[in-house]
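Shown here: the complex without one of its protein chains, the others still in place.
Take a look at subunit A:
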Amino acid sequence: MTALRTTLVDTATSGKARLASDRWRGAPYLLPALIFLGLFFLAPLIGLLLRGILEPTPGLSNYAQLFANSAYSKVLFNTFAVAGLVTLISLLLAFPLAWAITLVPRGWGRALLGIVLLSMWTSLLARTYSWLVLLQASGVINKVLMAFGVIDQPLEMVHNLTGVVIGMTYIMIPFIVLPLQATMSAIDPMVLQAGSICGASPWRNFFRVFIPLCRPGIFSGALMVFVMSLGYYVTPALLGGAQNMMLPEFIVQQVQSFLNWGVASAAAALLIVITLALFYVYLKLQPESPAASATAR
């Protein structure tokens, strides 16, 4: 929690204008990290991008092939729809949870936060498989619903996008709860009292004062979840079906089944470009840094 908040504050101060001489004072200390990133991240990334335009023959044929293929545009649509839906649902679920963690007495809040963190630290595969157990046609949920007579035949909740959305939402909730809870606990409760004495009913106070003050946490959490969802592989691969693929599955399929490195690289490059574009939009939409309200306290 503390670590998260300090990084947020750091970005806030670095955003402010500083003297030019000060700006590069600490630069030499960046070197080890830069060398590491250059060797193990940038170099392979450039290699990947080059593959997209060099294999099998130099040119933009891979991209042409991608855009000509309607299956690919469907994959792209699936990816964005799932990522958007996952972000929205996790926001709706994480907001009350973060609020509860902030409001309940100290010890209980920490216990709740512990549960959130624990679920995050548990193996991703184990958690995804347990959803498979829960959601499949002969799974617990279907059996219970059928026993109570709510449904006549099992719901198809797995091996399709529904399963993907359910599984991924569960996995993404902590990534919204953590920044949101940090933002909420930094809000001065007296500001909400001020809102109500000014004449704001509880509802209006919530939408006009509380939500705007939570905005930095909502934005950073939602962005993190959306971007992570775009590139998520394990959960869609296990809970999704062969019919409705997401982009990472498509890339893996191109590499593993068709050994089509060129198309896979082109698809990956597109994913990176889209992510960067979204990040730019986020920065534009969010004039104040994520820590703005936290520091204004």
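Operating definition for what follows: contacts are C-beta pairs under 8 Å (C-beta built on N, C-alpha and C of every residue); 3 or more make two chains touch, one makes a residue touch a chain; residues count from 1.
Assume contacts and distances are computed from a predicted model.
Colleague: The hidden chain: which UniProt name fits, "Spore coat protein", "Spermidine/putrescine ABC transporter ATP-binding protein", "FAD-dependent oxidoreductase" or "3-phenylpropionate/trans-cinnamate dioxygenase ferredoxin subunit"?
Modeller: Cross-referencing UniProt, the chain left out corresponds to "Spermidine/putrescine ABC transporter ATP-binding protein".
Colleague: With the missing chain put back, one of A:191, A:234 or A:252 would touch it. Which one?
Modeller: Among A:191, A:234 or A:252, only A:191 touches the chain that is not shown.
Colleague: With the missing chain put back, one of A:69, A:119, A:201 or A:243 would touch it. Which one?
Modeller: A:201
Colleague: Of A:38, A:56, A:114 or A:212, which sits in contact with the chain we cannot see?
Modeller: Counting the whole complex, the residue in contact with the absent chain is A:212.
Colleague: Using the document's contact rule, name the residues of subunit A that touch the chain not shown here.
Modeller: Against the missing chain, subunit A presents residues 188, 190-191, 193-202, 204-205, 208-209, 212-213, 215, 292-293, 295-297.
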